[in-house]
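One structure, as C-alpha cells, below. Some questions next.
Only a single protein chain was left out; the remaining protein chains are all shown in position.
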Amino acid sequence: MMFKLAALLTRPATKYVFILLALLFPLFAANEYQVYVMSLAFVWAIAVYGLNIITGYCGQLNLAHGGFFAIGAYTLGLLTSDYGWSFWPAFVAALLMTAVLGFITGVISLRLKEHYFAIFTLCVGFIIYMLLDKWEELTHGAIGVRDIAAPYGFGVVDFTDSVPFYYLVLAFLIFSIWFISRLSKSLLGRTFIAIRNGDELAQSLGINLMRNKVLAFVLSTTYAGLAGALYAGMVRFIGPEDANILHTFNLITYLLVGGIGTLFGPLVGTLSIVWLTQSLQFLETYKMILFGPLLVLLVIFFPNGLVGSLLLWMRRKAESMGVAKAPKASRVETSNSATGKEAENNA
Amino acid sequence: MNLFFQQIINGMTLGSIYGLVALGLTLVYGILHIPNFAHGALYMVGAFMTYFLMVDIGAHYWVAMAGSAIIVAIVAVLSERLVFHPLRNSPPIHDKIAAIGILLFLEALVQMIWGADFRRISSPYTGILNFDGLIIPEQRLLIIVGAFVLVAALQLFLRKTMTGATIIAMAQNRDGAFLVGIDANRVAMMTFAISGILAAFAATLYAPINLVYPAMGHVVIMKAFVIIILGGMGSIPGAIVGGMIIGFAEAFGGFYISTSYKDIIAFGLLVVILSIRPQGLFTKGAH
Amino acid sequence: MLKVENLTKMFGGLAAVNDVSVHFEANKINAIIGPNGAGKSTFFNLIAGMHKPTSGRIILDGEDITPLRCDYIAQRGIGRTFQTTNLFETATVLDNLIVGHRLRTQSGLWDVLINSKRLQAEEKECRVKAREALDFVGLSHVENRLIADITQEERKRVAFALALATQPKLLLLDEPAAGVNPEETVGLADLMHKMVANGLTVCLIEHKMDMIMGMADKIMVLDHGEKIAEGTPQEIRENPVVIEAYLGSDEDAAA
Amino acid sequence: MKTLRKLGSAIAVATVSMGMTAGALAEEVNIGFTGPLSGGAALYGENVLSGIKMAAEEVNAAGGIDIDGTNYTVNLIALDDGYSPAQAATNAKRLKKESGVSAVFVPHSGGIFALQDFNEKDDFLIMAYTSVPSVTQKGNELTLRIPPTFDGYVTAFTDYAMKHDGKKLGMGGATHEYAKIWAGMMKKQWTAEGGEVVADNPMDYNKSADFYTGVSRIISEAPDVMFVGGASEPTGLVVQQARQLGFQGSFIVMDQAKLDEVAEVAGGLEMMEGAIGVVPLSVYETKPAQDFIKRYKAKYSKMPGSEAAYNYLAMHALIEAMDKQNTTEAKALRAGVPEALKSMDDSKNPYEVKEVDAGGGFITETTLAVVEDGKIVQKPIE
Partner (left out) sequence: MLQLKNVDVCYGSFKALNEISMTVNSGELVVLLGANGAGKSSLFNTLSGLNKPTAGDIEFEGKRLNGLRPSAIVDAGIVQCAEGRKLFPQMSVQQNLMLGAYVHRRDKQGNRRRYKEILEMFPILEEKAEQPAGSLSGGQQQMVAIGRAMMSRPRLLMLDEPSLGLAPLIVRQMFQTIQQINSLGTTVLLAEQNAFAALKIASRAYVMENGRLVMEGDREAMLGNEKVREAYIGA
C-alpha cells in the first residue's frame, strides 16, 4: 500500500499534479498568511536549489551561500531605493552581481578541498555579513535598506498583493526546478557529479576540474542571488542580519532534511522545515529545544533525507518484491555516499 | 608608547582565550575529524555553569571553575556518545548539521533556565596593576597566565601520561593505535572531555571581564575555526599561535586601523592566507 | 608509442621514481611489476599528469606531454583506471558511463538552457559511446542496474568501460584484478587481450603474477623507484635481479 | 521552577490561542506581539513582552473589558522573530490572518518598517516600540510610536555636557541600527553647538568579545566627554574599561542604557561620576511609577526597565481604547488611544504619558539625570 503510494509519487506525471496543487494553493489556503509563508518558503527553496548544485551535485560544501543570497537582496534593494532603478532591471543586475562575485570567490576558494573549502567559504560568508553591516556609505550599515521597489506587473497584475506575488515566486521556482532537472540529466550535470565522485577520477576522464567547479559555483550563487532578489521584493526591507551565517545553516538543514543531491529534496526539505518551525512558534523561546534534537535525530536516522530515504526504501522494496527494474525516477537522484569521509576505521 | 603596550596586553588576553577555545576544537578535529560547530555552545554552557555555581550555589571562583569544567566535560562526552558516535560513518556534512542541532538545543536550554539576560560573574581579582602608566587589570593577567598554565598542563598530560599519549597516538596513526590495543571509544570520549574542559576554563577566565548570555559563543567559535585553519587543523601549537595571531591582529587592527572592521581582520587574514597557501600556515604539504 | 625518458620524481628528499626510461610499444600489453612501495603508482600518476616529474620527459606519439595538465593528457588519449573507483552508487551503470565521453564534447551551460541541437546530438553520441564501451566489456545486460547492485568484478569492468568511453589510445590500468576472485581474473585478462586486438595499448600494474606472466608482452620491474629489469615474461622470470628483489637472495638467508 | 512555569504558561498561551482559531472561546480579544525571543536580542524582547503581558493579566484579573455589551478577556499572542524583519512580517501576517488581531506590538524598527509595508492594507495597528523618529514621519496612518524620539535627549544632553564637562567628545556608541541613528544626531548636535568630535569609534555592543581596544583608541584622543550606550550591561563594561584605562571625563549615555543598570555592571555609581542619561525608572518618585515598580518586582522579581514600563502603559492604553470605542477596529483604536491615555487610571501609566502627536508618537517629557557624588540626580532641562 505504502509502496504503491510512493510509486505513484515518483511517477513522472505526478509532477503535473503537484504543479496543479501549487497553482490552486491560494484558493484552499486558509488565509493570506499561509500564502505568504508558502511564498517565503518557495524563495528559500530556490536558494536551496542553488546550494544543491554546488554541494549536492558537485560535492563542495559552500558555507557562503547565505551571503550570496544577501548580496542578491542588497543589490536589488540598493539599486531600487538609492539609485532609483525600477524593479526588473535591478533584478537582472542582482543576478549579474551574484554571478560575478560568485565567479571571483569561486576562482579563489575552489582550489581548496573539503573542510578547508567549507571553512574558507564560512569566512567569506562572514566577511559579506560584516561588510553589509559596516560599509555604511554603501549599505546603510545596521540601519538597513528601506523603500525597496516591489516587482511591477506591467499594469497587468499587482505584485504587492500576496497572491500575485505567490504566483510570481512559483513561476521562478518551477523554472528553477525545471532547469536543474534538465541540468542534472545533461552532460554538464553529469560532469558535476563525476567531480563529486572524485577529483582524480574526473580529471582522468579529461574533465577540467576548475572550470566545471567554478561554473557550478557561479550557477549556485546566481540561484542564491535570484532568491535574494525575490526576497527583497517581497519583504521590501533588508538588513545585515539577512546575511547572518545562521541563514546558511538553515539552507543546509533544508537541503539535508529533504535529501542532498536529489531533485525534489530541496523543495520537500524547505517546505517541511518552514512549516514545522511555523507550527512550533507556540513554544516561543523554547522551540529550539525541540527543533535541535529533532535535527539530530533526522540526521542520524534519515541520513539520506526525506526524499533520499524514500527513494532508497522504494528501491529495496522493489527488489524484495522482485521488480527487476529500479524506479525510473531514481535515475537522476544521487546519494551522498561519494561525499562521505574516507572510510574510517571504527572499532 | 604605552598605548602600544596596552594593545600587546590586550592582544595576549584575546589570543589566550581564542587559543584555549581553538585548542579544544583542533583536538576534536585532529583526532576524530569532526568540525564541531557546537563547541561555541560548550563554551557558553561553561560560562553559565560557573555563573550557576557561583551565584546560585555560592561556590568560590576556583571551585566554580572546576565544577563547570566537570559539567561541560560531561555534556561534551554525552554529545559524542549520543550524536557524533552514531554518525561516525556518515558524510562530514551530517556531523556539521548535527552539531548545529546540539548548538541550537543547548542555547535554547540555557535560555529556558536562565533567561536571555546579560549576566555577570565577578572574580576575586578585581585589582588593577599599573606599571608606570601601563594598566593591567588582574583578571587579564590571570587570563594570560591561566592560558599559559593550561597549555602547559595539557602538554604535560599529552606527553607524560599514558592516557595522553593514546590521544596523540590516535591523531598520528589511527591504525597504529588500534594495533597497540588502544580503544577508539575511550579516546573519543577523552578528547571530547578535554575540549569541554578547555572551553569551560576559557569561558570562566574570560567571563569576569565580559558578559554571560546564551549567544555569547557565536563570535568566539567562528574565530576559533579561523584559528585552527590558520594553524593547521589538528595542530596544537598551531592553535596557540593562531590564537595569538588573531588576538594581536584584532588588538592592533582595532586600534590602528578601525574598530568597526576589527572582526573582518581575522576573517580577511584567513582568506588572504588561504588564497596564497591553501594548506594553512603551519602544515607541511597539501591537505 | 609512449616514450619515457629519465623520469624522476622526488618527494621531499626521497626519489619515488628514479631516472626511469622505458618505451611502450603500440598494440601491446605492457606490465609494471615490483614489490610494494616500488614507485609503480607514482609512475602512473606521472604519466597521467597527476604529478609533475622533477625531471625527465614523457612523449606520447612524438608529442611531449610532460608539461600538460592531466585533463589535457586525457584528451590526448591516455585513459586510466584506479584501484578503487568511486562511482555514483544510486545511478544506473549506463548513467555512470555517459560522462566518460564528455571530453570529446563541447556543449556548455547555454546549450543546457536552450536544449540546443548540439547538446542533444552530443548526449546521444555519449550514450552511444557508453553503450559501445559497455558492450565491449561485456556488460550490456546490466545497463539499467544500479551501481550499488552489481558485483565487484562488474564494477571493475564498469571502470574499464568508463576509461574506454574516453576513447584512449593508451590505457593505464592500476591493479585491475585486485579484489577480484581468481576465476574472474581470467575474464579480465581476456578483456585486455580484446582491447589490444582492437588497437589499444595497455599498460598495467598488477600483483597477480600468474596473470601477468601469461598475458604481458613486455614487463618492466621497478624496485625502490628504479627500473631493475625489462623484458618478456620469460626473461623476467629468469632474471636473477628480479628473483632477488622478490624472493630475497640466498646470501641473505645464509645468516 | 520559574522556567518551568514560563514553559507552562507558554504552552498554555499556545493552546489557548490555537483554541481561539477554532472559535471555541469567542469571548477573547487577541492582541499580537512579534519580537526577538531567541538569539542575541532575546533579553530585550522578553523585557518588552513582560510589560505587555503584565498589563494584559491585570486587565483580565479585573474582569476583562466590555465591547458592545459583551465581556471579553484579553489574549496576548507572542511570536518570536529573532529580530528578523522578514520573520516579523510573517508573524504579523499570521497574527492578523489566523488570530484576527487588531494591533501588533513590535519592538524593533526593522520589523516596524517591514510591517508598515502592508499594515494599512491588512488593517492592523502597529504598536511601535522604537525611538527612531522616521517611523511616524512617513505618514503611516496605523502606527503608534510608544517611546519618545530621542532628539529631545540629544539636545538636552549636549547642552548639559558642553556646559559642565568640556568641548571634546569621543564617540563610543554601539553599532546597531538604533544606536547609529542616535550617534548621527549626537554628532551633528555636538558640532552645531561648537564642540569637537575627537574620536569616532563605534563598537559592537551585542557581539564584541572585548571593548578594550576600542575604548583605548577613543581615550588616546583625550576627550572630555565620551558618548556610550547600547544595552545597559555591555555599556557598563565599556564604562568600566574606560575608567580602568584612566579616563577621567564624563559620559553621555544613550537612552537605551539605564544609568542604574549600567552602574551595576560598571562596578558602582562612583565609576559613573558625571554620567548624563535618561532618568531611570527607579529614580522616578511619582506614585504611579513607584507602584508599577512594586507590582513588577512582585511578579518578575527584578527591576523593570523602561521598555517594560512603556509597553505596559501602551498595552493598557490600547485595551482602554477598545473598551471606550467599543470596537477592535484598527482605525478606531488609532484614534482612541490618545483619548485613552488621558482618561485611564494613573496607576496604569507609570510615565504619565498624556498626549500623542499628529504622526502617532507618544509625547513624553524629556528628562535628564546626572550621576553626582555617587547618586543619580534628576536635573531640569535647560
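Just so it is clear, A, B, C and D label the chains in written order, and each chain counts residues from 1 on its own.
Note that in this section a residue touches a chain if its C-beta (ideal position, glycine included) is under 8 Å from a C-beta of that chain, and two chains touch if they have at least 3 such contacts.
In this text the structure is predicted, and so the values were computed from the model without any measurement.
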Of the residues C:Ala15, C:Val196 or C:Met209, which one touches the chain left out of the display?
C:Met209
Identified contact with the non-displayed chain, of C:Ile78, C:Leu162 or C:Val180
C:Val180
In subunit B, positions touching the absent partner
159, 162, 165-166, 168-169, 172-173, 175-183
It is residues of subunit C that touch the chain not shown, namely 35-37, 151-153, 175, 178-182, 185, 207-214, 224, 233, 236-237, 242-243, 246-255
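Please note the rule applied: only the chains that are shown with their structure count from here on.
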Using direct touches as single steps, what is the fewest number of steps from subunit C over to subunit D?
2
Out of A-D and A-B, which chain pair has the most contact pairs?
A-B
Distance-maximising chain from subunit B - centres being C-alpha averages
C
CA centroid of subunit A to CA centroid of subunit B, Å:
32
Could you grab the centroid distance between subunit B and subunit C? Build each centroid from C-alpha atoms only and quote it in angstrom.
47
Between subunit B and subunit D, what distance separates the C-alpha centroids? Give it in angstrom.
36
Residues of subunit C that touch at least two other chains are none
Residues of subunit B touching at least two other chains
107-108, 111-112, 116, 260, 263
According to the definition of touch, which chains form touching pairs?
A-B, A-C, A-D, B-D
Help me check something: in the complex, which residues belonging to subunit A touch subunit C?
179, 182-183, 186-191, 193-194, 197-198, 200-201, 203-209, 215, 219, 311-312, 315, 319, 325-326, 330-331, 333-335, 337-338
Looking at the complex, which residues from subunit C come into contact with subunit A?
48-50, 70-72, 74-75, 79-80, 82, 85-92, 95, 98-100, 102-103, 105, 107-109, 111-113, 115, 119, 122-123, 126, 144-146, 149, 162-163, 166
Subunit A to subunit B touching residues, read off their complex:
55, 61, 108, 111-116, 118-120, 122-124, 126-127, 130-131, 134, 245, 249, 252-253, 256, 260, 285-289, 291-296, 299-300, 303, 336-337, 339-341, 343-347
